[in-house]
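My questions all concern the structure below.
Missing here: one protein chain of the complex. Every other protein chain is in place.
Up next is chain A:
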């Protein structure tokens, strides 16, 4: 047995498990951030309040209560630019809005942890290939978890208009206002679109806007046989600290995974010759 074979054996038997242990610890930390009701004993998940506003203007202000992956309370104050009229909406008592991005990210992390748990310290890796495959599977889950948070859904305006979100408010949202919530990186974002109805007689060329995270003023769409144009867009956001932590954990674990893969790959000339 050559020294490099010896080294490879050590890598498989010792080092891999050390890295997996480390990965598990990091991911469990990340998973805790998502306030999972895993144990069942925890009962209610902690509620956190966030104030969404922009520094310059106070056209739109939102106060959100986030409980795990759900927005359980939301108060939106909107100052209409034309008449300085103040509008106030809040979630209905019986409703809460699931932030799908957070839910998906949480589920992906959980899947990754589950994959790692299946190969605990007792498990004996026999080939490097096995480790590579495991790392690939874990990395797939982690990069998806990260991508869910970093890439908000691109929605068309009719999709926003028809989403259940519009029906959640009391008093009912006026027909010329659309709202949308999403996560962008570590921030919880609220966008409010003010619309105006396009008259059929208008000379403007109607061109429906495609899907986008944030639509610009002037974007047009058709909804319920009525044509609308976006007149004002307000976007307010607020940093959610634990989302930031989670993202950092994801990045660190992805790097750990890749490093382990690289280490294994160095010995690729050995794992090729060792079938199961």
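Please note the rule applied: contacts are C-beta pairs under 8 Å (C-beta built on N, C-alpha and C of every residue); 3 or more make two chains touch, one makes a residue touch a chain; residues count from 1.
The definition used in the following text is that contacts and distances are computed from a predicted model.
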Have a look at "WDR72-like alpha-solenoid domain-containing protein", "MADS-box domain-containing protein", "DELLA protein" or "Embigin" and point out the UniProt protein name belonging to the hidden chain.
"WDR72-like alpha-solenoid domain-containing protein"
Which residue of A:4, A:170, A:212 or A:265 touches the chain not shown here
A:265
Residue among A:9, A:92, A:133 or A:167 that touches the chain left out of view
A:133
Contact residue for the chain not shown (choose from A:4, A:57, A:100 or A:162):
A:100
Could you tell me which of A:22, A:59, A:77 or A:150 touches the chain that is not displayed?
A:150
Omitted-chain footprint on chain A covers residues 37-38, 40, 98, 100, 103-104, 107-108, 110, 114, 117-118, 120, 122, 129-130, 132-133, 140, 143-144, 147, 150-151, 185, 251, 254-255, 258, 262, 265-266, 268-269, 272, 275-276
